[in-house]
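All protein chains but one are shown at their positions in the complex.
Right after this comes chain A.
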Amino acid sequence: MASTSVATAPGRSAWDGGASPMGASYGKLMMWFFLLSDAFTFSALLITYGLVRSAHPVYTGAVSAFKFSAGYWPIPERVFEAVPFLHGVEAPLVFVGIMTFILIMSSVTMVLAVEAGHRMDRVAVEKWMLWTILGGIAFLSCQAWEWLHFIHGSEGGKAVVEGTTFFGANLVHNQYGPPDFAAFFFFITGFHGFHVFSGVCLNFLIYYNTVMGVYDRRGHYEMVEKVGLYWHFVDLVWVFVFTFFYLV
């Protein structure tokens, strides 16, 4: 690709430290290794979740007769079954499905922005970056609604102490299952949501620089590619969170 920055520094021989053995620029390489370390962090959270979940009793009765209890780990699809504007309608996992769709679409628009950057097409980069930012904001809004619903709780509630009913969730009590269930929900989706938030900020920065012509003057759009890597990683993590927190 003529427009991406070269892997070999001009005027320096390969034996003079002028070559990149991995065929990628310093910045891109560092982004890859940062993402690798970030993958370890997310894995630590998800693995701890696996440890705590497998240490709790499993609900063994019929799914249709499932009731929230602190005695066993809840079935996720019975917890996440609400959709905005459809109060009282049971639609298990539909809202999470919409969130997944939004994030995958914003990943596509990001990779299209990267493609446009390779061609030095500023107008196309601007267009696709705007769609990506929009997707990120839409996802964050969905997550805000989901947290709100999770914290406030649904009808029914759960007896915490004899004679009292508790609705919703905080870090000590929750109506859905053992206290750890809500704690992991807050930590895992919260940590991911924070990554989405920083991703939106970075995407906006890239969009701003593109509009200001910074990359045109620089001669390449590699920053779009680097931030694109980060944005795809956020999508990648969501794929795992979706499976291990909502489906399994």
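Just a few scattered comments:
Please note the rule applied: contacts are C-beta pairs under 8 Å (C-beta built on N, C-alpha and C of every residue); 3 or more make two chains touch, one makes a residue touch a chain; residues count from 1.
In this section, contacts and distances are computed from a predicted model.
Taken from the listed names "Phenylalanine--tRNA ligase beta subunit", "Cytochrome C oxidase subunit IV", "Manganese/zinc/iron transport system ATP-binding protein" or "Fe-S oxidoreductase", the protein name that UniProt assigns to the chain not shown is "Cytochrome C oxidase subunit IV".
One of A:Leu36, A:Leu148, A:Val172 or A:Leu205 touches the chain omitted from the figure, and that residue is A:Leu36. Checked against the hidden chain, the listed residues A:Val52, A:Ala70, A:Ile151 or A:Ala183 yield one contact partner: A:Val52.
Screening A:Tyr26, A:Phe101, A:Phe194 or A:Tyr208 against the full complex identifies A:Phe101 as the residue touching the chain left out.
Think of the hidden chain as still there; on chain A it touches residues 3, 21-24, 29, 32, 36, 39-40, 43-44, 47-48, 50-57, 63, 75, 77, 92-93, 97, 100-101, 104-105, 107-108, 110-112, 115-116, 118-122, 124, 212-213, 216-217, 228-229, 232-233, 235-236, 239-240, 243, 247-248.
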